[in-house]
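The next block holds one structure in the form of structure tokens; read it before the comments.
Every protein chain but one is kept in place in this view of the complex.
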Amino acid sequence: MSHIHIPDGVLPWWLWVTGWVATALLLGMASRMATRTGTRRAVPLVGAISALVLVAMSIEIVPIAYHVNLTVIAGALLGPWLGAISAFIVVLVLALVGHGGITVVGLNTLMIATEMALGWALVHGGLRLLGSRRVRPVAAASTIVTLAITTTMLVGIVALAGSGATARHTGALDVETLEFRNPFSGDLINVGLLGGDNHGHDGEHATEAGHVDEHETEAEHDDEHEEGGALSVSRFAAVVYTLGPIGWVLEALVTAGVLGYVVRVRPSLLLRSVNAPPSASARVGDEHGGR
Amino acid sequence: MNRHTHDHGRLAGADEVIRISCVRHTYEDGTSVHLCGLDFLAHIGARVAVLGPNGSGKTTMLYHILGLMRPQEGVVTVFGVSPSEEWTRIRQRIGVVLQNVDEQLLAPTVIDDVAFSPRQYGMSEADALAAAHRALDLLGIDHLADRVPHNLSGGEKRKVALAGALVMEPDLLVLDEPFEGLDPESRAGLLGLMDRLAMERGVTIVMSTHDIDSVPEFADYAYVLAPGGRIALAGTPEELFANADALTEGNVNPPILAELFARLRERDSTAPRPALSVAEAVDALAGWKGCQEPQA
Amino acid sequence: MNRHTHDHGRLAGADEVIRISCVRHTYEDGTSVHLCGLDFLAHIGARVAVLGPNGSGKTTMLYHILGLMRPQEGVVTVFGVSPSEEWTRIRQRIGVVLQNVDEQLLAPTVIDDVAFSPRQYGMSEADALAAAHRALDLLGIDHLADRVPHNLSGGEKRKVALAGALVMEPDLLVLDEPFEGLDPESRAGLLGLMDRLAMERGVTIVMSTHDIDSVPEFADYAYVLAPGGRIALAGTPEELFANADALTEGNVNPPILAELFARLRERDSTAPRPALSVAEAVDALAGWKGCQEPQA
Partner (left out) sequence: MDITAVDRSAISGDTLLHRAAPSSKLVATALLLAAVVNVNDPLVAAGLTLSLTGAAAAVRLPVRQMLVLALYPAVFALVFAFAAAANVPLGALVVLKAVTAALAVVTLMFSTPYPQVFAPIQRVTPRVVGDALLMTYRSLFILADKFSDLSRAIRLRAGLSRRQPVRAAAATVRAMGGLLLYSLDLSQREYDILHLRGYEGGFRVVRQRSADRSADTAALIYSAILLGVVAAFRWIPGLAGYAWLVTLAGAVDLATGALIGRRRR
């Protein structure tokens, strides 16, 4: 997930206020579109998928603390409008439980909503084109393309903000530090998948410390930056585009794995929405054939 | 809000609450449940148990009663209307607790959850809260009002869900395996409550269960589903459990006491007629020992 | 693998599989479970039931046996080692089915799921599949091999989970409420299977349950937890259920038959001693009546 980690009160106020305004407009439109299929259907679906994304973000896939985001999957299941709502909820909950960045909730929502909408369009377009048997490659390719595009968007925002040092992580790849790290040190759920039982957190603070150290050396390069001035968009972009792909590939593998599993176990899930108009993808949870 | 006026004029009897007649449901994967054979009927104030092995279609049947599924064949009527089509007309009269209670507590706090339906039905805020507190009181859990559902124990969750189902003072209560995971004491408490609801308020109760031993205590009438959904047997618990062979055919084990008496009779034809509660059984056996006439 | 030696040697006898001694666990929210009072012991080939009301700590105790929790106080040993510290040393010898079978099925098909552990332990593909088929056969569900676990009925899911637990031919089987949601027939089938495992293979079985009536059939030995985790009572089912008062104190209802005989005795002191299975009860009652000599 593209997630701008910018402290509160640092970004120019016009930028984050614009973010909030745009998000408000987006949410207004999204809720109008979503309620066409019925609020009653949308509410539990968005709730469950947003919760899933939040839980997934706290799961470590690789011991080096790579965590997934599932935004492409969430997008594919929710469609663009419900996806926008879900993006807002996910970002807001993160900000409220100590992730920081309450003021940039607007901007982050826009980023993730875009990611979900792209994921939806690409996965469904790809499946329509190639058929459901190719769900894995379709999912993987969609994820990579989606992340590449949102990363470009991020570079754009950075350029707008006029600061070359916007930290960002794609997947959990922190492009600034060239390393993978898990931002959710105290995990949402206390399950150390690979380590001992309830004592998996100590090691992570150590990586955090190491993380900081690396920046001290890096900071020297950035000394030429003036406050809020002299952006190094080109350098930022170079770093993002050389290192981002590792994160994209990991996310793509996970997305392909999860969607592949889902299609094998319950084929109707994606297929139905492939043939349905966009708004109908909101009815994906409908398994009982009743109302 | 108790509607005890029995004006459900229809073809069928005036006090008929539910009727299910040869309903078929085919799931997406092709599994078909055909609720046919006998008709399922429930009358006002009756406590009806639905028995049957795993996968026989108990939950499917309850979903039809609740209008969550539309019959592809056959007829379902509840309070004289088709629940899948006119649910809004009858929903205020029906309280529901399904199998996964955890997922049924949707509101952020217990009191909000119990007050959920009254508010949605447009009751004033004060009335809704008053109704919610009454329902909590009825179950003896008013102290939980401000708690958050995910911190409750399984038994407490079940009670809160039940309070949410009772808050509109329904005429019909539908419960899917309400005893699952409950210890004997909680189970006895729940049985007592259902007794009171049926006796004092004339609430019709339909419940599915595997807990055969509590059926005689709880139910006035029971249906047994065979695999595939066929409604194979029906009758009062006494009638049903007296007929051990038919039960076994229907793949339902009779309650322990019924089995005991049936086998005793095989051994000794003077043995008393099946008793279904421990107290009755003690009387019957003591009487039998004394070579008295078994009480009817 | 048959260890049928029944010399319950004291002090960590050679055939002691599990020992739990005054273990305390405090959950993050401050709820404390103190598994003290009597020691919990399980010997090779024994079938041990853990009883107790909701929230008394049965699951907590099983989690300690499985090394999922580290005792903050007291001692847990399984096969002579501390499970929370040396789980990898003993895990191949332990099969587990926890309460929610749904979450224990991990693979897209049944056969993959059952072959999960063998593959993880590095068995060759052919061996893993052979072992999986053996386990499915043992449970009589080889026909399900290619099905998708998510579409199975509750009872079938439980059997698949059990096959997954048995595939490594464990010496110890730990089951948390294995009968929940099962119909009587599946339950009887499961009981029979556990009997066979214990008898033929000397597998030690520890299981928690609310289904008191099946305890005499299933268990050699039972422990009763009181609220808070205290291990209040222990004994063979006969010993336990003869003592109705202590049971009621421990908040456990005795089985129906035990209750019947206890009440019969109150009424008439010549009544026979409690029988725990229907067959025994019939014999006892018939004998009492004086129709026949009770068989020894």
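Read from first to last, the chains carry the letters A, B and C; within each, the first residue is number 1.
Just so it is clear, a contact is a pair of C-beta atoms (placed from the backbone, for glycine too) under 8 Å apart; a residue touches a chain by one contact, two chains touch by 3 or more.
Quick caveat, the model's predicted, so the values are computed rather than measured.
> In the complete complex, the chain left out here touches which of the visible ones?
Across the whole assembly, the hidden chain touches A, B, C.
> For the full complex, which residue in B:61, B:111, B:194 or B:225 touches the chain that was left out?
Candidates B:61, B:111, B:194 or B:225; residue touching the omitted chain: B:111.
> Check each of A:49, A:72 or A:155 against the chain that is not shown and name the one that touches it.
Within the whole complex, the residue contacting the unshown chain is A:49.
> Taking the entire complex into account, which one of C:78, C:107 or C:203 touches the absent chain?
Final answer for the missing-chain contact: C:107.
> Tell me, which residues in subunit B touch the chain that this view leaves out?
Listed in rising order, the touching residues are 66, 68, 87-88, 91-92, 94, 96, 98, 100, 102-109, 111-112, 115-117, 119-121, 125, 129, 147-151, 164.
> For subunit C, which residues lie in contact with the unshown chain of the complex?
Per the touch rule, subunit C residues meeting the hidden chain are 28-29, 66, 68, 88, 91-92, 94, 96, 98, 100, 102-108, 116-117, 119-121, 150, 164.
> Given the full complex, what residues of subunit A touch the hidden partner chain?
Subunit A touches the chain not shown through residues 5-10, 13, 27-28, 30-32, 34-35, 39-52, 54-56, 58-63, 68, 70, 73, 77, 85-86, 88-90, 92-103, 163-167, 176-177, 183-191, 193-194, 208, 211-212, 215-216, 218-219, 222, 225-228, 254, 257-258, 260-262, 265-266, 269, 284-288, 291.
In this section, only the chains that are shown with their structure count from here on.
> Of the other chains, whose C-alpha centre is the longest way from the centre of subunit B?
Farthest chain from subunit B, going by C-alpha centroids: A.
> Would you kindly tell me how far, in whole Å, the mean C-alpha position of subunit C lies from that of subunit A?
Computed value for the inter-centroid distance: 45 Å.
> At least two other chains touched by the same residue of subunit C: list those residues.
If we look for residues of subunit C contacting two or more partner chains, we find none.
> Per the contact definition, I'd like the list of subunit C residues that touch subunit A in the complex.
Residues of subunit C touching subunit A: 67-70, 84, 108, 148, 150.
> Contact residues on subunit B for subunit C in the complex?
29, 52-55, 151, 153-155, 177, 180-186, 210, 212-213, 251-253, 256-257, 259-260, 263-264, 267-268, 278-279, 281-282, 285-286, 288-289
> Applying the document's contact rule, which stretches of subunit A touch subunit C when the two form their complex?
Per the stated touch rule, the residues are 197-198, 261, 264-266.
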